[in-house]
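Beneath this line is the structure, given in C-alpha cells, with notes to follow.
Only a single protein chain was left out; the remaining protein chains are all shown in position.
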Amino acid sequence: MTALEPLLSVEDLQVAFKTQDGFVPAVRGVSFDVYPGETIAIVGESGSGKSTTAHAIINLLPGSGRITGGKVLFEGRDLSKLSRHEMEGVRGKEIGLVPQDPMNSLNPVHRIGFQVEETIRANGLASSKREVRKRAVEVLKEAGLADADQRLRQFPHEFSGGMRQRVLIGIGLSSHPKLLIADEPTSALDVTVQKKILDHLESLTAERGTAVIFITHDLGLAAERAENLVVMHRGKIVESGPAREILQDPRHPYTQRLVAAAPSLASKRIQSAVTSGASLESAEVEGADASFDLVSVAERTADTAVADAPPVIEFREATKVFKIRTGGPRSIPFTAVDKVSFQVPRGSTMALVGESGSGKSTAAKLLLRLEDLTSGEILVEGKNVAELGKQELLKLRSRMQPVFQDPYGSLDPLHNIGNTIGEPLAVHNVGDLKSRKARVREVLDQVALPETVLTRYPNELSGGQRQRVAIARALALKPEIVVLDEAVSALDVLVQAQVLNLLADLQAELGLTYLFITHDLAVVRVIADYVTVMQKGMVVEQATVDEVFENPKTDYTRELLAAIPGAGIQLGA
Amino acid sequence: MSSKNPVRTAPHFVAEVDEGGLGAVDAVRVSDRKSNLWLDAWRDLRGRWMFWVSAAFILFIVFVALFPTAFTQVPPNDGCMLSVKSQEVADSLGVPIGTRISDHGPLPGHPLGFTKQGCDVFSRIVHGTGTSLSVGIIVTVLVAVMGVVIGAFAGYFGGWLDSLLMRLGDIFFAIPYILAAVVIMSMFLHERNIWVISLAIGFFSWPSTARILRSEVLRVKNLDYVMASEAIGLSKFRTMFAHVMPNSLAPVIIISTVGLAGAITAEATLSFLGVGLPNNIFMSWGNDISAAQNSLRTAPFTLIYPSIALSVTVLAFIMLGETVRDALDPKARATR
Partner (left out) sequence: MIWYIVRRLLQGIPVFFGSTFIIFSMVFLTPGNPVLRMFGDRTPAPEQIAALEAKFHLDQPFLTRYFLYLGDILQGNLGTTYAGQSVNEILARTFPTTLRLALLAVVIQLAVGVLAGLISGLRKGGLFDNVTLLVTLVIISMPVFVLAFVAQWIFGIQLGWFRPTVGAGAPWSDLLLPAIVLAGLNMAYVVRLTRASVIETSQNDFVRMAYGKGLSRGRVIPVHILRNSMIPVTTNLAADFGILIVGATVTEGIFNVPGVGNELFKAINRGDTPEIVSIVTILVIVYVLVNIAIDLLYGVLDPRIRYVK
C-alpha cells in the first residue's frame, strides 16, 4: 500500500522446549509484520504459543526454550542472531516490555525508585544522580501515578496491582522504545482498573507513535485495542488481519468458535441446550458450533420463568466484620459484608458481581456457613442458617453445594475421581455401596464425562474437566442450591462456554437454584436472571439482568458495564 | 476500537484447517497411565540410580544389623588381647607368641586389624551397626510422631492452641538438641541405654518437623477442596484425616529420611563426647572413633574404618532423602 517498511518482521518463527523426550515445539512457523506506530494483538488460549512468541522476539525464553528456526527482523537486524551483549542493548531501549503479572514483576526487596532508576541508568537516559531521580519522577508521572516523589521511596508490596502495572508501563516506555510488547498486561486486574490502564497505555503509545504487540486471551479486548489481530492456536497462526473484519467475518473454524464463545461479545442468556434440542454430547464429540453460539440462542426472559416462586435463599442485612491484625498491637475491624440483602427465587440464577474486595466471596461463605455472621440473617428455604443444629446443618449441606474457583485446588489430588464424587454420598450415608456407585456414574453422565475418568486422578484432567468433576460432586446429593464461586473464571473461553452451557442445561433439567459469584459482568449476561452488584461490602444495585444491562441505575454499574471489553463492537451476524 | 489511525490495511490471512481438524473442546485425554503424587513419585524414584544404590545399601545395613554373626564369628568384646599369650592363638594368627596385638594391622581372620584394646575392628564395626540403626529409627519415629501431632493440631485448629504449641516449639528449638542431649546424658550416668539416648536426642528435635508440618497444613487447609469437603458436611476431624493430613505428609517423609541420618550422627557424636552408650556393653562407632583418636598417628586405620562405616551409612540415608525429596517435591525437581 505504501512505501512503509515493517518495524518488526517475524518470519517462520519456530520455538521448541527441551524436555526429557527431546524438543517439543511450542511455536510452529509463525509469521507476521508490525509497522511503525500500529498496534497488533496476538490472541489465543493458554498453550497457544502467544506468550512464547513474544518472549522469543526479545530472546527471553525460559531456560529450556530455544528458537529452532526462522527470523526475527527488527529494523532489518535478525534479533535471533544477536550476541547477548547486543541484545541487552536492544531490550528496554528499542523494545520495551510490559509483563504479564504485575504482582511478581517488580522485585519485592527493592524500592520502586531504585527499580525505575536502574532502568534509566541502564538505557543511558541520564547519568547524574539528580538527573536520574528527576527522570524517574517524570516516568511515574507519565504513568499516571500522583505524588510520584513519595512513591519512589515505597516498596512494591505497598502498591496495589493497578499501581504496580502503571509503574511497569512507565518502565517499559521510559526510554521511548519503537516497539512495546505488552504481555497480558491487565489480565490480573479488575475490569475497571484494566480499562483505565489500557486507555492510558493507548494514549501514551499513540502520542509517541510507539508500535505495540498486545498479547491477550480475550478476543473482545484484542479487537477493542488493536487494528490488526493475529489469532493463534496450538503454536500456529490460524487467522490474521484487520480486527473488525475478523470479528465480523471469522473464516477459520477455530476463530468462528472463539468469536461465538466469547462472553464479552454475547448479548443474550444461554437457553438450555436441553430445550433447544442440541445435546451436550454432540458438542463434546463433534465440537459443533451451534451449541456454542451464545449469540444466536433465543432469549429466555427471567421474569416469566421464576418471578412468583418463593425465595429459596434470602439475605437480610447480612453483615460480616473481620478483625484485621496490623503490624502494631491492635487489630482494626474490617466490614467485608455490609448489610447485604437479597432474595433468590427457586430455579433461578442470582449473580453476585463485584471487583476484588467487594465481599462477594465472603457472602458465599456466609451462606455455606464456612464463616459465621456478625449480624443479620441468612435464610435458606425459610430457615435461619445460623440457628441450625448439627443435624439440621448436615441436612442443609446435602441440599446446598459449592463449586469453587480454582480448578487445580478444588479436588483432592490424592483421591481418584470416583471417590471424590462419591464422598458426599458416603458422608451422608446415602444408600449402599452399589447404589452410590450407580449414582456416581449417573452424575458423571450428567456432566458429560466418560466413565473411564472414575479411576483417574485430578492431575490427569484439564481445568475444565476438573471443574465438571467439581460440579458432579456438588450434584451427587441431588441438591437444590448450588453456590458457584468464580466457578468458570479460571477457564479458557471455549471451555468456559462449554461449562456455562452445562450449568444452564443442568438448571433446566434439575430445577437448580444458582448463586453465581463472579467478577465478570460479561459472564453474568449469559448465565444469570438477577444481578446484585456489590462494592466494598455493600449492595450498589439489584435488578434483573436485562434491567441492569439496558438501564443501569448507578454510576458504578455503568462503569463496570463500560469496562467490559468489546462490548461496543457490532458483530456482523 | 483503537484511537490510533490505522497505518495500513493488513491482509486477511486464513490458515488451512489442520488435517486432524480442531478436535472437540476439552476432550478427555486417552492415556492409561494413572497419576497422582505418590504414583508419580514412585515412577520418578524408579528411574534414579541414586535411589537404587542407597536403597540397596540401606537394606544391606539392615541385614547386617539383624544378623551380625552372619558376617563375623569373632566376638566384638570378649577375647580382646593386648598381646598374643597362648601358642594356640599364635598359630591361628600366624605370628610368634608375645606379639603386640594392640593397634596391630590385619591378620588372618581379622581383615581390618585390631583396636588399641586388641579387639577385632571388623567385628566391632559389624556389631555397632545395630546400635546406630536402632537409635536412628527410634529417634526418627519419635520425632515424626511428636512433630506431626503437634504441627497438625497447631496448623489445623489455629488460634490459641497454635500460639501455645508454637511458642513451646520456639523454646525447645532454642536449645540445640545435641547440647540438650549432653545435659540429659550426663545426668544419666548408670542408666544409659538405647532408649535413653534416643529420647535424649529426639525430645529436643521435634520443633523443626512440627513447624514444617504446620506450614504445610496451613497451605493445604486453605485449598478449595478442604473447604469443599467441609461444605459437604465432613467434620473438622474427618476433613483433617481424610484430606489435610495425607496432602501435608510429603515434607515430613523427606525431613524424616534426612533426620534418620542426623540421629545416627547425633548418637555417634554423643558417644564420641563420652556421654553416649557405655562401650563395654554397646558397640558404637562413635565410641570406637573416640577411643582411636590417640592412635591417629600410629594406627590411623582404627579410626578410619569405623569413620567410613559411619559416613557411608549416613550418606546412604541422605542420598535416599534427596531422591525422595526430588520425587515428592515438584519445586525441588525444578531445581535439579
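For reference, chains read A and B in written order, and residue numbers begin at 1 within each chain.
Assume a contact is a pair of C-beta atoms (placed from the backbone, for glycine too) under 8 Å apart; a residue touches a chain by one contact, two chains touch by 3 or more.
Since we're looking at a predicted model, the values are computed, not measured.
Put simply, the hidden chain is in touch with A, B once you look at the whole complex. Touch with the chain omitted from the figure is made, among A:Asp12, A:Glu88 or A:Glu451, by A:Glu88.
Although one chain is not drawn, the whole complex shows that of B:Gly47, B:Pro111, B:Pro176 or B:Pro278 it is B:Pro176 that touches it. From the options A:Val10, A:Val34, A:Ala56 or A:Leu106, the residue with contact to the chain not on display is A:Leu106. Of A:Gln14, A:Thr39, A:Asn123 or A:Gln542, it is A:Asn123 that touches the chain left out of the display. Listed by residue number, the positions of subunit A touching the unshown chain are 55, 58, 60, 62-63, 84-85, 88-89, 91-93, 96-97, 99-101, 104-110, 118-119, 122-123, 155, 157-158, 168, 171-172, 174-175, 325, 327-329. What subunit B contributes to its contact with the hidden chain is residues 167-168, 170-172, 174-180, 182-184, 186-189, 208, 261, 265, 268-269, 272-275, 286, 289-290, 293, 296-297, 300, 303-304, 307, 310-312, 314-315, 318-319, 322, 331-332, 334-336.
Convention: only the chains that are shown with their structure count from here on.
Mean C-alpha position of subunit A lies 44 Å from that of subunit B.
If you check the complex, the residues on subunit A that touch subunit B are 1-2, 4, 33, 35-40, 202-203, 205-206, 223-228, 234, 236-246, 251-254, 257, 283-287, 292, 368, 370, 393-394, 397-398, 401-402, 404-406, 409-416, 423-424, 427-428, 449-450, 452-453, 455-462, 464-465, 470, 473, 494-495, 498, 569. Those residues of subunit B that touch subunit A in the shared complex are 1-4, 6-15, 17-18, 22-29, 31, 33-39, 223-225, 227-234, 238, 243, 246-247.
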